[in-house]
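Below: one structure, written as structure tokens.
Every protein chain but one is kept in place in this view of the complex.
For reference, chains read A, B and C in written order, and residue numbers begin at 1 within each chain.
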Amino acid sequence: MKRQIPLALVFIFGWLMLALYFIPLEGAQKVNENMLDWTSIIGIFALALGIWSLITVNLDRIKHKKRDWQYSFITLFGLFGMIIFGLKFGGENSMFQGQESYMFRHFFNDILIPIYSTMFSLLAFFIASAAYRAFRARSALASILLIGAIIVMIRFFPFVAEYTRPVADWILNVPNLAAKRAIWMGVGLGIVATGLKVILGIERAYMGRD
Amino acid sequence: MNPVMELGDYLWMTFAAFLTLATFSFLYKDNPLYKIAEHLVVGVSAGYFVIILYYGSLKTQLVEKLYDGQMVYLIPLILGVLMWTRFSKKLAWVSRYPIAIYIGIATGLAIPLEMQTKVTEQLQAMMVELHWGNLFDGGLLNYTNSFASLIIIIGSLAALIYFYFSKEHKGWFGGVATVGIWTLMLGFGASFGFTVMARISLLINRVQFLDQWRITSVGSAHQEGSGSYTAVYILILVGIFGLLAFDLIRTKGKTDTDLT
Amino acid sequence: MTLQSRTSRNAFWPGFRLAVYGMMFGIVFSSSAVLSQEATAEVDNASTMLAPMLAPAAPGNVTVEDAPNDAGHAVIVTFSQSQAPADGQALVLGYEIYRSLARSGPWKKVGAVPSDVDVTASLIYKDAGGSDKSSDDYLPTETDLFYRVRAVTADSTLYSDSEVSAPAQAVGQWWNSGRNPVFFFVLFFTLLTLYFLRVAKQRGDSLYIRPLAGIDAVDEAIGRATEMGKPILYVLGLGTASDIATIASFTILGRVARKVAEYQTDVIVPCYDPIVFTIAQETVRTGYMDAGRPDAYRDDQVYFVTQAQFAYVAAVNGTILRDRPATNIYLGKFYAESLILAETGAIAGSIQIAGTDEIAQLPFFVVACDYTLIGEELYAASAYLGREPLLLGALKAQDYAKAVIVVLAILGVIMSGLGYEGFAKAFEAVG
Partner (left out) sequence: MSNNSNKGFFDRVMLLDRRWVFLVLAVVVVSTYYIPMNVPVPASREVQTIFDAIEGLEEGQKILLAIDYDPNALAELHPMTYVIMEQCFRKKVGVIITSLSQNGPGMAEQAILDIVDSTALPKTYNGVSYPGREIVNGVDYAFLGYRAYFELVITGMGQNFRTFFSRDYYDVLLDSLPIMKDVQNYDDIEMVIDISGSNVVDAWIKYAAARYDVKLALGLTGVMTADYYPYLGSGRVFGLMGGLLGAAEYERLADNPGLAMDGMKVQVWAHLTIIAFIIIANIGYFGSHKKRGL
């Protein structure tokens, strides 16, 4: 009941979806679409569990005055603020204009967007520090990595571009493509093998045990 | 301040600029400003998703369809509600049912799809890769000639052999696997080098944003009297960078692993 | 204003030309009186632009057949193009496809195809309609459909229609034969896996597998964390529970949790996806139970952060810098955040083990982490860690499949080189 039925469900739905891939019939495709809807609906319900976790972890921090507990107020404020500003009811004259509301728009544009893009742009610094730390000709493999990166980086430099550009383009289009293709095929087989193990109930760590 | 912009909008923009700098400050070390930005963005983004998923997905994918009389959608509704049994320690195991269905659907979907896009399509592409023409057509570095396609085929097969698990990488087999890992590393290096440009662009965009904020604050260089403001701005920049450098020199000998 | 002819054909049919212009500008005049004066002045000039005044030859041989391997809302229309223009005939720009439920109409325009330079070539148009009855592009299934093709020219008054096609029906199919290659690959691989599972059951764990540095590092890393008295950070990535990479990562998380519990140290798992979060909680709890320390497990070890990529990264970064985990393990799906996490981890001095099947992120993990599981190695990791015979058996099947692929690829290259294109074609999945 606690374990056998779920494993049976994985088995049944797994083979069903696998079969539907090969059946173009209208009814089959309707079922297919329906199932995809199911997964996203389950995901939405699960979000409640996630949000509950976020709230309890932060309340717990405040309650026990754990390290940096003061900042948990900010998280909770942001969470509830955004939810309240995003609510929509009461018609045109109500305070709750949902995603069109002044606060919701500004929270999105002036809090989320700048922090997202700044986090993203940290990559410029990290790509530099990673290169500094890792691109040392310690071994043959490290040297190849280093050479590949440097040639591509100087592909458009003044004075050298005439020579480096064609080499860089060649590396990007030949060995790089070969590497990608090999990884793809390996990953493809790995996914199918893992998928089969899941359907057959061999790989079931996700299920827990009781 | 630029008269075109309303005070409220300007304050929001200033706040955005502050959050930008607060996020950057993380590079130097963990600090209260970063903590503010971090905790704020976690809360706001989580709230954002609650709203988006409720109004965007739940309403259109479930509620409206149920109202529409599509009773088959009672099933995902029940499955979704079953997820909530996790709130109770005793009934938590019931949530395995929806999870099992979810994983079953996802797995059954992935198997043929991945087999097609990652295996058969790639295999087929490799079979027709080689042009049986002049080996060095258009020069050694022309990546559309037969030589290039030959290298692609050899490289990808060797790299595939590198992923062999149940055979020791020794002898000729080890040799082929070595060619494989070299191909992988050269490809990785090239991808890394190629990405640098896009990442620097992201940084330039942030610098542009901060500059935009400066212009909004003090007016552009064409405006009268803005020259001295610009000088102040440059001085502030030099000051910040100088202070950071000074602090780094002061704490020398300590590597960054023991910061904070 | 010079009245220079653009093409030699301009010299013909001057009278007809003016007549057409009269018609064209008649419309213009009536619609905009203000422009009329200007337009009159332009008539001379404008009249140089359209010379051929005869309708083009009609397209022919319109045949319609059901589109294969679909749900039954599409047909394929094939027709031969209009013949090359004779003197005075307008050049065909393209063909408009019309559909009707009856031979006599009414006709509905469903699409257009540009003409081909080679007029002897037949053209193909796939009329793929919607399956929703209420939608505008609905194409009824198992109903007689008639088609007509119109050759259109630069002048909207000059066109010619083909004969109406014989009726055809759109029918749904039971089997997508275009995906046969995929089917046979999946079937072959499933049988191979089942066979090796049997072998593995009989032979136990005597199957050889080559060492993977990244896997061996996991045990060492847990030991190191215990010595240092610091936690282990396990990041499942940005994948959802429907990504197989994440599912593979759960298995590894289970093992890590068990080891961690045995060594009496801590594991922290911040989660991005709510379903992944619930499963991770269950997995870690089970790991602690397997180690015989169920009470050591706390619910706040595995927690949900947020579903936004960079907000999630901001939070994990904070955790790395403040909790200073001895080891960071990143296994699953990763995107741009890969390098942000890995470099922050390096700043904190953690040992880092990464693995993903996202090709674009592998270079960054390889550069910034101590150990990286590349692509397929991530999927093999669970077998390596558990050493369960069944999981090892599946690994063996993967290896044989790779060997088959290598042989097929070489064979395919040779065959297509010898001109047997059908060989490679046989592996092509359509649709």
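One rule holds in what follows: a contact is a pair of C-beta atoms (placed from the backbone, for glycine too) under 8 Å apart; a residue touches a chain by one contact, two chains touch by 3 or more.
Just so you know, these numbers come straight off a predicted model, no measurement behind them.
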For the chain not depicted, the shown chains it touches: A, B, C
Omitted-chain contact residue, chosen from C:69, C:100 or C:115: C:115
Residue among A:35, A:153 or A:183 touching the omitted chain: A:153
Residue of A:172, A:192 or A:207 in touch with the missing chain, whole complex considered: A:172
Absent-chain interface as seen on subunit C, which is shown: 4, 6, 28, 35, 38-39, 42, 45-46, 48-50, 91, 93-94, 112, 114-115, 117, 153-155, 346-347
Touch residues of subunit B, complete complex, unshown partner: 27-28, 138, 142, 144, 196-197, 200-201, 203-204, 207-208, 211, 234, 237, 241, 244-245, 248, 252-256
Contact set of subunit A toward the excluded chain (per top definition): 124-125, 127-129, 131-133, 135-138, 146, 150, 153-154, 156-159, 161-162, 165, 169, 172-173
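Here is the rule we use: only the chains that are shown with their structure count from here on.
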Far-end chain from subunit B, centres as C-alpha averages: C
Dominant chain pairing [most C-beta pairs in contact]: A-B
Distance from the mean Cα position of subunit B to that of subunit A, given in whole angstrom: 8
Rounded Å distance, subunit A centre to subunit C centre (Cα mean): 17
Per-residue overlap in subunit A, given as positions that touch at least 2 other chains: 18, 21-22, 39, 42-43, 46-51, 54, 68, 112, 115-117, 119-120, 122-123, 127, 131, 145, 180, 183-187, 189, 191-192, 195-196, 198, 206-208
Junction residues of subunit B, two or more chains touched: 23, 26, 35, 37-38, 41-46, 48-49, 83, 86, 99, 102-103, 105-107, 109-112, 114-115, 119, 123, 126, 153, 157, 160, 163, 184-185, 187-189, 191-192, 195
Sites on subunit A touched by subunit C in the complex: 18, 21-26, 29, 39, 42-43, 46-51, 53-54, 56-57, 60, 67-68, 112, 115-117, 119-120, 122-123, 126-127, 129-131, 133-135, 145, 180, 183-187, 189-198, 200, 202-203, 205-209
List of subunit C residues in touch with subunit A within their complex: 69-73, 131, 141, 172-176, 179, 182-183, 186, 189-190, 193, 197, 240-242, 244-245, 247-248, 250-251, 253-255, 271, 273-275, 277-279, 282-283, 285-286, 289-290, 300, 303-311, 313-314, 322, 336, 339-340, 342-344, 346, 357, 359, 362, 364, 366-368, 374-376, 378-380, 382, 390-391, 394-395, 397-398, 401-402, 405
Touch list for subunit A against partner subunit B, complex: 2-3, 5-7, 9-18, 20-22, 34-52, 54, 68, 71-72, 74-83, 86-88, 98-99, 104, 106-125, 127, 131, 140-141, 144-153, 166-189, 191-192, 195-196, 198-199, 206-208, 210
